[in-house]
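Quick one: structure below, then a few questions.
With one protein chain removed, the remaining protein chains of the complex are shown where they sit.
Chains here go by letter, A, B and C, matching the order in which they are written, and residues are numbered from 1 within each.
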Amino acid sequence: MDQQTALWIYQKMNEIRFFEVEVHHIFGKGLIPGFVHLYAGEEAVATGVMALLDDEDYITSTHRGHGHAIAKGCDIKGMMAEIMGKKDGLGGGKGGSMHVADIDRGMLGANGIVGGGFGLAAGAALTIKTLGQSHVAVCFFGDGASNEGTFHEGLNLASILDLPVIFVCENNQFGEGTPFRYASASETVAERAPAYNMPGVRVDGMDVEAVYEATEKAIKRAKAGEGPTLIECDTYRHFGHFEGDEQKYKTDQDPNRDRDPITEFREKATKNKWMTSEQADEIESNAKKTVEDAVAFAEASPLPDESTLYTDIFA
Amino acid sequence: MDQQTALWIYQKMNEIRFFEVEVHHIFGKGLIPGFVHLYAGEEAVATGVMALLDDEDYITSTHRGHGHAIAKGCDIKGMMAEIMGKKDGLGGGKGGSMHVADIDRGMLGANGIVGGGFGLAAGAALTIKTLGQSHVAVCFFGDGASNEGTFHEGLNLASILDLPVIFVCENNQFGEGTPFRYASASETVAERAPAYNMPGVRVDGMDVEAVYEATEKAIKRAKAGEGPTLIECDTYRHFGHFEGDEQKYKTDQDPNRDRDPITEFREKATKNKWMTSEQADEIESNAKKTVEDAVAFAEASPLPDESTLYTDIFA
Amino acid sequence: MTERKVTFMTAINEAMAQSMRKDESVILIGTDVAGGAEVDHLVQDDGRYDDAFGGVFGLSKGLVTEFGRRRVIDTPIAEHGYFSAAVGAAATGLRPIAELMFNDFVGFALDPILNQGAKMRYMFGGKAKIPLTVRTVHGAGAGAAAQHSQTLYGLFGAIPGVKVVVPSNPYDAKGLMLAAIEDDNLVVFSEDKMLYGIKGDVPEDYYTIEIGKANVVREGSDLTIVAIGKMVQVAQEVAERLNPDGVEVEVIDLRTIAPWDQETVIESVKKTGRLIVIDESNPHNNTATDIASVVADKAFDYLDGPIKTVCAPNTPVPFAANLEKAYIPDANKVLHVADEIIEDLKKSHTM
Partner (left out) sequence: MTERKVTFMTAINEAMAQSMRKDESVILIGTDVAGGAEVDHLVQDDGRYDDAFGGVFGLSKGLVTEFGRRRVIDTPIAEHGYFSAAVGAAATGLRPIAELMFNDFVGFALDPILNQGAKMRYMFGGKAKIPLTVRTVHGAGAGAAAQHSQTLYGLFGAIPGVKVVVPSNPYDAKGLMLAAIEDDNLVVFSEDKMLYGIKGDVPEDYYTIEIGKANVVREGSDLTIVAIGKMVQVAQEVAERLNPDGVEVEVIDLRTIAPWDQETVIESVKKTGRLIVIDESNPHNNTATDIASVVADKAFDYLDGPIKTVCAPNTPVPFAANLEKAYIPDANKVLHVADEIIEDLKKSHTM
């Protein structure tokens, strides 16, 4: 990993973390309607993958999508405004947290439907392949989503058509309050890859570098026309499933419970001289500022005009 | 395999074959509406499995369901009448070929929805488990169905709940005109079993004994509360996907193309002294007679009363 | 009988518990209906289970503790899988309650309902029973956005072989849920999430309310308003607001949308000559249009003016609070849509 990449990653990790902590507070104050699923704790996955993507690459995301969106380069102000249902939100306030998107940046949307992204990503990859482009599509999904039939259909389809797509599982051990070890007959998600004749790798999802390296290989494979890869990242969410969750199912033994991917990366990056402590401090305070500005922006943004209820149905 | 079983199998194989050949002719004469998918060629699977089941065991079937129904003990006259849309059909003529069923015999229905049976069979097994019964449920499905998401969901659910269910794949190499080797990223269906933490075995589906033995093990496992098994039977259909299919996709190299499970079993069974030639001849002519009687019965049966259009919606 | 106020949620929970006590074959199956499966510390000292979720809204809390994991079954996130298992179980001797966490997820659960559960009895010539209750949740107002706020009971109501119940208050919720579980057919029980917190009188006893019968919750002679679920409150408000002008509104709580109670609705329209239907569904091909269509046929000669349907607009449910509020039919919208009718009525009263 080069310095520039490390700095970028550390920045995005911090933006995500501050963003999520801020959303947690704002939600607590009752300023955000609906359901909000926070990404804090899983930053290594989004940033490790996205460090290797361009605007022209596509991602599909999940209900827990803020981290993916930030790492994919979505405007943070527009995101915060969207989550608060404001006019200047990325979707004009019409989508909210579960539907944050920015197609121009290749962010095909957070998704309220668990397992909704497998096929969408395969479809984006089909576009890439059909039009002879050299991009990739990445599908983020949870351990819980791996038991939806859409996983099976999406991976199989992508494999037989050799589509340039990467399936990245964020295994945070739970789907809502249901442990992965109960819900899945297989011990890992990665071990299901052979059923689709694709490589399945399992990496420490708290370690950005591990995620980064696995992604690098997968992109190479995809761009060589060799088809999809499944990467399982072991991770953990710091907050509950959604805001309001009592988290009665979490245990002291949960493997990644006490780990923080951001501190870990700061240590590694400074040790490896990818980043100085000063740079790290500066990134942190910049990120904090970016998020604070976003909150101010979002708070100042008006509610959408009521007439927009009726617009954007058809192109 | 004991004599009695062999005789039963040989009888059912012949009943199925004569039945299907007869349906082929009648369809050709325009006496059967709609779509008809013939089972001829695959008799070893249905009979090899069903030789081990009782009326209290359940099966779910497919669009290619006549063979399963006959082997499960459905009344052949009622079946023929159903397929011809007559009043005395098993479903009063309201279901037809794709919906032949007899719940009292544990036959939960042929199914026009490819992949529709996985969950239904798991559900029947859930009843068995919840009520503490000692039966099993068997789900028959095609190679094509193995790529539906319902396969994934059904097998995973059955596995995590240790349900007494057996998933029997009839891999006849094609889903309509699409080869399994194209449609499936995995080379075999059986190799997908580890993804669901269950045994996956592949047997010669033209050899009744092989099917029988694999089923025996699976039933033992199911009844011991150890959960489901996946059995893949390599087979071939003698006719087209449905009546009218030109079969342009079939090739001379198709492995089982020139095999006939019935002749093979006759040879093996007589060699092993499970059955004498005289018994075999007698069974054949009885089976022929049974089917002829069924045709006569079905032809004589009137159309359903028009009022039945409106009945049987609600219990 | 002493009065006892409980919430809509509690009423449903109680109905499920009572039916599970009464009948061993009743089970509850769905994602996180208990939660915390195989989490050791949720097993209590007496061996019983504590639930981590008890349903994503906490509606089924306590059921796993009383009935155990054999009868309160957490599923993987695999709606097709467990819905078709529920149909298979119903066909073979259980009486499952299957939860579709949000009706919006119907895209993953539709086949077992549309092609299996609803049709088996017919296709098999009457030789199957599918005593399955599908519990699901609809409705906007919680800021849950386009994929968690839809009102889709009309989609289920269009399917022959499916009964659809939409309760509007805690009393009905309990009685209709018990009736749904007792019913030998596939019944979709669709709950408006915005009603979960409302309280009402609910007897502790086991009681059922007949599926297919509407409830005239207010009598009136000038105008019939038929409303579904949460919209009954809107209808009541409209009735109250028109009362000072001397307009007597008859409010019918439809309770069951499939099959809906044509007799009660038509009788009412014959009396009043005017009809408004309020339905939070998107406006096309829904229960409101169905009612309007039947009335425009069978009670045409009694109608004194146009039939009005008041529905959500033909858009997805927007997220922003103000847009969502504008999306949901309310009393103002009804009064606006009906202003001609009301003018007519006022005139006739002052004459």
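Couple of notes before you dig in:
The rule is short, and it goes like this: contacts are C-beta pairs under 8 Å (C-beta built on N, C-alpha and C of every residue); 3 or more make two chains touch, one makes a residue touch a chain.
Owing to the predicted nature of the structure, the values given are computational and were not obtained by experimental measurement.
Partner chains of the missing chain, restricted to those shown and counted over the full complex, are A, B, C. Which of C:34, C:146 or C:165 touches the hidden chain is settled by the complete complex: it is C:146.
For the chain missing from the display, the contacting residue among C:55, C:96, C:154 or C:200 is C:154, taking the whole complex into account. From the options C:106, C:165 or C:249, the residue with contact to the unseen chain in the full assembly is C:106.
Among the residues B:112, B:200 or B:261, only B:112 touches the chain that is left out of the figure.
Of A:75, A:102, A:143 or A:207, it is A:102 that touches the chain left out of the display. For chain C, the list of residues touching the undisplayed chain reads 80, 104-108, 110-115, 118-119, 122-123, 145-147, 154-155, 157-161, 258-259, 281-282, 284-290, 292-298, 300-301, 303, 305-309, 313-316, 318-319.
Think of the hidden chain as still there; on chain A it touches residues 58, 60, 89-95, 99, 101-104, 108-109, 111-113, 116, 118-128, 130-131, 137, 149-150, 152-154, 156-157, 160-161, 311-315. Residues of chain B in touch with the missing chain: 32-35, 82, 85-87, 89, 91-99, 111-115, 144-145, 147-150, 175-179, 181-184, 246, 248-249, 251, 303-304, 306, 308-310, 313.
To be clear about the criterion, only the chains that are shown with their structure count from here on.
Chain contact topology: the protein chains form a complete graph, every chain touching every other one. On a Cα centroid basis, the chain most remote from chain C in this structure is B. Centrality by C-alpha centroid: the chain sitting nearest the overall protein C-alpha mean is C.
Remark: chain A and chain C have CA centroids separated by 35 Å (rounded to whole angstrom). Inter-chain centre distance (chain B to chain C, centres taken as mean C-alpha positions): 40 Å. Here the spacing of chain A and chain B, counted between their Cα centres, is 45 Å.
Across the assembly, chain A contributes 147-150, 182-184 as residues in contact with two or more other chains. Multi-chain contact residues of chain C, defined as those touching 2 or more other chains: 75-76, 78, 80-81.
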